[in-house]
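Of the protein chains in this complex, one is absent; all others appear in place.
For chain A:
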Amino acid sequence: MTRIKKNIAISDSGFVFDPGTGDSYSLNPTGLEIVQLIKSGKDFQQVLAEMSIKYEVDPESFERYYYDFTTTLKQLRLTESDGED
């Protein structure tokens, strides 16, 4: 399961700050929601369930975007190195 590093600061507007590197990032609204769901300890199935209620998206597309997104988070070193699915 993907876990966001504990020291990463995420604001309600989608601003992300990594104190380890000093880098900042911005999330789009869906990106922010997904990060918040991951941060609250939800796995892919739970995130999919929550997002499907709110958004018009089929599970196949969502899965593609979700894994593409979490791979990017991992490449940016915003996730725990042992927190992989």
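Basically, a contact is a pair of C-beta atoms (placed from the backbone, for glycine too) under 8 Å apart; a residue touches a chain by one contact, two chains touch by 3 or more; residues count from 1.
By definition in this document, contacts and distances are computed from a predicted model.
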item: Undisplayed chain, where the name is taken from the UniProt record, one of "Diaminopimelate decarboxylase", "Lactate utilization protein C", "NADH-quinone oxidoreductase subunit N" or "Pyruvate dehydrogenase E1 component alpha subunit"; value: "Diaminopimelate decarboxylase"
item: Those residues of chain A which, in the complete complex, touch the missing chain; value: 16, 23-31, 33-35, 51, 53-57, 61-62, 65-66, 68-69, 71-73, 75-76, 78
